[in-house]
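Everything on this sheet refers to the single structure shown next.
What you see is the complex with one protein chain gone and the rest in place.
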Amino acid sequence: MIGPNKQIRAARYGMTIDVDRCTGCGACMVACAVENNVPPAHAGATDRNGITWIRVYKIDNGLPYPETRSAFIPVMCQHCGNETPCVHVCPQQAVDVDPATGVVGEMPQRCLGCRYCMAACPYHARYFNWWDPAWPKGMEKTLNPDVTPRMRGVVEKCNFCHGRWHAAKQQAAAEGKPDTEPVQYLPACAEACPIKAIQFGDLNDPAGAPARAAQSGGSFRLLEKLHTDPKIYYRSKRDWVRASANAPHPFAGQHEAGKENHRG
Amino acid sequence: MTSTRRDLFKLAGGAAVGALFTPAPWRLVTDTALWSETWPGVPRPARGEIRAKYTNCSLCPAGCAVRARCVGEQPVALMGVLEHPFTHGALCPFGLAGHHLPYHPARIAQGPVKQAAAAIASALARCAANERIAVLDLRPGRTASWTYRRALAQWKNGTYLTPPRTLGGNLAVNLAAAKTVLSFGTPLLDGWGTPGNVIAAREGFRLIQAETVESRTAVMADQWLPIRPGSEPALARAIANVLGNQPLHDAALETGLTEAQIVAAARELADNGPALVLDARERPEILALNQLVGSLGHTIVMRREAPVPAEWKNAVAATELSAVPDGSVRVLLIDESAPGPYLPWSAVEKKLVAENPVVVAFAWSGEGYGRHAQFVLPTAVYPEMVDDIPAAVDSPAAMFRLSAALVPPPADVVNPAEFVAALAQISATNTLRERADAIHKSGRGTLFTYADAKSTALKDVKADGFWKALNEGGCWMDAVPERQEIPKLAFGPPAATLTADNLPLAVVMAEAPAGLGSPILSKMYQESNLRLAEDRVVLHPTVARECGVEDGGRAILEAGCGRLDVLVCEDPGSPQGVVQVAAGPRTLDLCGSSPRAKVVRA
Amino acid sequence: MLPWNYGFHLDAGHIVFLGAFYTVLVIVATTLVSAALRSRQDLRSRKLERIRWHSEFNDLPARDRACRHVLTGELESRECPHSFDCRECETHARLVEGHPVAAGEEEEIFGMSFPLDRLYHRGHTWVRPESDGTVTVGLDDLGSRLLGTPGQVALPPVGSQIEVNGTAFRVHKHGADVRVLSPVEGEVLEAGAPGAGWYLRVRPAASGEPAFRHLLRGAEVRPWLMRELERLQLTLTAEGAAPALADGGVPIADMSQAYPQADWDAVCGEMFLEG
Amino acid sequence: MRGIFPFAAGAAIMLVAGWAGFPRAIYKSRPQPVDFSHKVHADKAGQKCEDCHAFRPDGTFAGIPTLDKCAGCHAAVMGATVAEKNFVEQYVTPAREPQWAVYARQPENVFFSHIAHVKRAQLTCDTCHGDHGASDHLLPYQEDRVSGYSRNIWQTADRVKTTRAAMTMSACVECHRQQGLEHSCLDCHK
Partner (left out) sequence: MRRIPSPGSTKPERRTTVDRQLIPRGVKRCSTGKFLLWILPWAALLAFGLYSAGLCLVKGLNQTNMDNRFAFGLWIFLDLTVIALGAGAFFTGFLLYILKLKELRAVINSAVVIGLVCYTGAVCVLAVDVGQPLRAWFTFWYPNVHSMLTEVTFCISCYLTVLAIEYVPIVLKNRKLRQVPSFLVFEFELHKLVYVLAGVGTFLSFFHQGSLGGLYGVLRGRPFAFREGFAVWPSTFFLFILSAAAVGPSFILLTTWLVEKISRKNLVRPEVFGLLGRISGLLLAVYVLAKTVDTLIWINRTSPEIGFPAAQYYSWQPFGTWILFAEIVLFGLVPALILLAPQLRARTGWLVAAAAMACAGVALNRFVMTVQTLALPTLSFDRYLSYFPSWQETGTFLAVVAFGVLVYSFSFRYFQLFPSERELKFGAAAVRER
């Protein structure tokens, strides 16, 4: 990738998600699917091969009823900053990190569908088009023109609503603003979250909401130990929620081995 | 010259080598790769100018303000109107994808309109003196509801039926005033009332959620009281006893809570007022707690109805479904076009006459009462329909807002109100405008317009301007009178509790939208299991083992009114002795009136 | 992959990776091309026959590649490094210089006729110098008995060149297609016939002893023939001809008739040193 | 020499087919609905590109004007050309939008912002569109049968002679690289 040699201020777009506010309503998932032209489930799709660029996991503290306490963790592409696991494995440069925005971008049209990046991603934030995308008859009229629908056989994932970024840049150009400053925009999930649990912005901007939230107490990132430097920060006051972000088995020993979250 | 096989090989070889030195193979290789981007099966989004249109979501009584992002005339995305003083820009997942509904595969486009009309006419002709023609309106209070009531007044036995409800009609909940909320299974943070308003008010009150399972609201509540299934009335009684300094008896045993928990909850209600008690099933004995904790006039208030034209006053009164004698309805028209609470079919069916009742459902899909009705007449669906949305349960002030059509409806849809009006031979073609004019004439309240996010006193707006604003995205909000009348709550007797015979599991209904949502909701229901789909049940692993079913396996849910094929999800966080089921029309029909069931291997 | 492709950067990774890739491609391509060029050159310089023989000689079992001096017992064990072309063999020259081959004593060996007036090739042909300086070429007695009365014989046209260990002529018999190796190098002058006792009359390319050094003669014939009969016996056993001929027995005139169930093609291939 | 003949013949046949026949066969040609003359509009009507091809307030490019824009002048026949007469009769009077084929229509996965190039980068129209604005006729729209891509965006006759498709990423990349504006795929792709 060619670094920018024009004098621009690089952005590092990121999010802070307040887990203590998330009600798990699913608005982010739906808004994301609407925004990014993700088709509804094909007959036969399951939670294992359906596509949703952002998936809300229900996690719990591992205690038996009635001590069980749950929380919701929306997981999308974490836009890793450091040796991004997926970028280095792609055999044909279909994945890159934009130095100007920090967004890990994936080009479905370049993708060959080898799925190596999916094996590389510890967050399961990448989805493969097992089927031809199919919308019920007539519903293709509601597709967002700013995002191209993907064909089958390619991998796709969250790109912080790049269509919106393009639109915001274009708007900035129309307003005569210089292109040296990062544009302000909101991805669909952040906009749709009714309780505003998702804060989005430039993490390089210390005054920005996500940067401040990320600095505050109770902030954590998923699998920080792997040193992937994700740009999605989470917040929770609950210790067990923070613990679950990193440990492979946060509650091993509290209940029978092999217990898994069945409704995640 | 004779050619041999070897010459043929040579020719082919030469052709291959020659071809390699032309652009053809290389272009074809590139082109097929490009073709794989646009091959049939990948739709191309329409391009065009992007503009915003405004409307109000009519998918539930909340009526959230909506800004639609349109390409040309076609909405491609919906979002809330952030500046709206009441809905605050919040939109639930169903509302976010509402623009897909016209293309839902289950949509009905045509129906036997003439046959239905003829069947109704002939039924009316041979209607006995004690038999009724009734309209079941799932969302009362609309202008269409007034049309029904006016139309039904034309017949001797015309009866206007509504779902049973205590709050939401004349009684509204004022969450903004609440300091403590005790909720008995109400999905308060998951679609109850107006989500934007609830979220805005959430900081102001402490929420105690008494519910068997850890629902979405329970997760977010300040305190979750995991009570035994069906023990809500017992908990209410126990709290009443604490407040009345009576002994608790065996409440702790019955509810599965500790006495300390019950006492603490009661104390909190009493000491940290104004308090509010809500119940998902609006059981009178539970709502009566409000009287004890002094909510009336503070957190439960009287609400004026939006003004109506004077000439509409000649209308029948509303009757709750349960108040109608069994076997008395000859003709039943069910308006599902504005979704409301789904009443189990068994409760509706027993009101029909035994022989040859005529049941007509007005619906955009046949998934609700259409499964039971003789005639299903297609209606427009949001965002095609034009309808008004009365104030939601949590709005102390009356409201008037329109769900204006963003896309034109198909040609063959029926307007239920106009259909009924035509049967009764009254005029009902311009009722929304008439209502708007009546509101405008009252001069009360303010008009909030979405495009410019401005509030204007209604008296400063002209009648035409008001009508235009309502159609292009606006909301009228009544002024709240400073002095609240103290409402008199008429709480009925406790509902009879059902005993379990051979059905070992208590059914806990998970929240579900009324009616079908966009196909894209498969993200939540099917692909992520974030919410329970109608064909899934949740069991504790031990219970599943006892039932002989396994995670992800097929099973049959058996309840009082039949059986249903379901998929089993095991969840160690689910209580034992309970089966969690999504509250869809099918499951409600199955076990709505008797919340016990059993699960057997398919 | 190419510098003008999108995403190509001139960094260490690309240089090392693509450098290795192109090197491999070049090596493989060079190998292929040089093999093709060399074979073209071979065809042009009429090395076909020589290559065919080399290739077939290489495929012979080590036992069958034994040096003639091993057969006579002069050497313990030696594999022929010259594809039975003793004309270029220094070892042979040295040995022959020291101990010239003794003249043969008998014309009938194991009941077969091996006249002393001719030289024998290990592919069961003989060369008989004629008075006019030409030579005649024919099948030896064992060869004749193996083939019996040939079904079909394809002789080279008059005037064509044949070379040592190259194809002399082809014989079809009983499902066997036998390529008979040429014992001499030279121009075909006349074609004979099975009935005539000889098949080709050839003007040799060179004359004198060194030109025929590769052929067996005199006392060498007997040990060689003994070995050949052993081989024949083994071959017949292996190829399904049972019972084998008894020790000391005389091969009958047309052996293929005697062993109809034997894979005669394989037997002939083995005995005529063909792959 | 006879040995090489079949080989040479095969090679010759494919060379001719590949160089002469293939470029013709791969494209599907479609005439434009109206024989529009940019020249006439620029010269006689004295219009600039942006008079018809305008930007909307949100920065999007409106592209080919819709019929209302044309009908603003051509409500009735103004000139004497057959093309104009046909246009008025077939489109303006029955208020039917002409189905223009857009030479420069970008593939679905490309986000191209006109305003960023025109307003920010100060490129003139002819940098990419050539002298399209001075053309007298519209050339037929040529579409690659396999990929569905337009053959060129320049719409000038000399480009048609080349076999290489005009709409390639390399042309974009070349300029972006010079300008130091090449960051990632999603700069231009959507």
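Labels for the chains are A, B, C and D, by order of writing; each one numbers its residues from 1.
The rule is short, and it goes like this: contacts are C-beta pairs under 8 Å (C-beta built on N, C-alpha and C of every residue); 3 or more make two chains touch, one makes a residue touch a chain.
Quick caveat: nothing in here was measured; it's all calculated off a predicted structure.
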item	value
Interface partners of the hidden chain - shown chains only, full complex considered	A, B, C
Residue of C:A102, C:L116 or C:A193 in touch with the missing chain, whole complex considered	C:A193
Contact with the hidden chain (one of C:R128, C:H172, C:R213 or C:R227)	C:H172
Which of C:A66, C:V153 or C:V202 contacts the chain that the document leaves out	C:V153
Chain A residues that touch the omitted chain in the full complex	42, 44, 46, 48-49, 57, 59, 73, 75, 83, 85, 88-94, 110-116, 118-124, 126-132, 151-155, 222-223, 225-228, 244-250, 252, 257-258, 260-262, 264
Footprint left on chain B by the chain that the document does not show	29, 32-33, 35-36
Interface with the unshown chain - residue positions in chain C	1-2, 5-7, 13-14, 16-18, 21, 24-25, 27-28, 31-32, 34-36, 38-39, 42-43, 47-48, 51-52, 54-55, 59, 61, 63, 149-157, 170, 172, 174-175, 191, 193-195, 233-235, 237-239, 244, 263, 265-266, 269-270, 274-275
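In this section, only the chains that are shown with their structure count from here on.
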item	value
Higher-contact pair (C-beta pairs counted), C-D versus A-D	A-D
Chain centre separation (chain A, chain D; CA means) in Å	38
Centroid distance [mean C-alpha coordinates] between chain D and chain B, Å	50
Mean-CA-position distance for chain C and chain A (Å)	76
Junction residues of chain B - those touching two or more other chains	37-38, 42, 44-45, 50
Residues of chain D engaged with two or more neighbouring chains	58, 60, 108-109
Interfacial residue positions of chain D with respect to chain C in the complex	169-170, 173
Chain B - residues contacting chain D, complex	3, 7-8, 10-19, 21-25, 27-28, 30-32, 34-35, 37-38, 42, 44-45, 49-50
Residue ranges of chain B touching chain A (in the complex, touch as defined)	36-39, 41-48, 50, 71, 74-80, 89-93, 96-97, 99-100, 102-105, 189-191, 195-196, 199, 214, 216-217, 219-220, 224, 226, 256, 518-524, 526-531, 538, 540, 551, 569-576
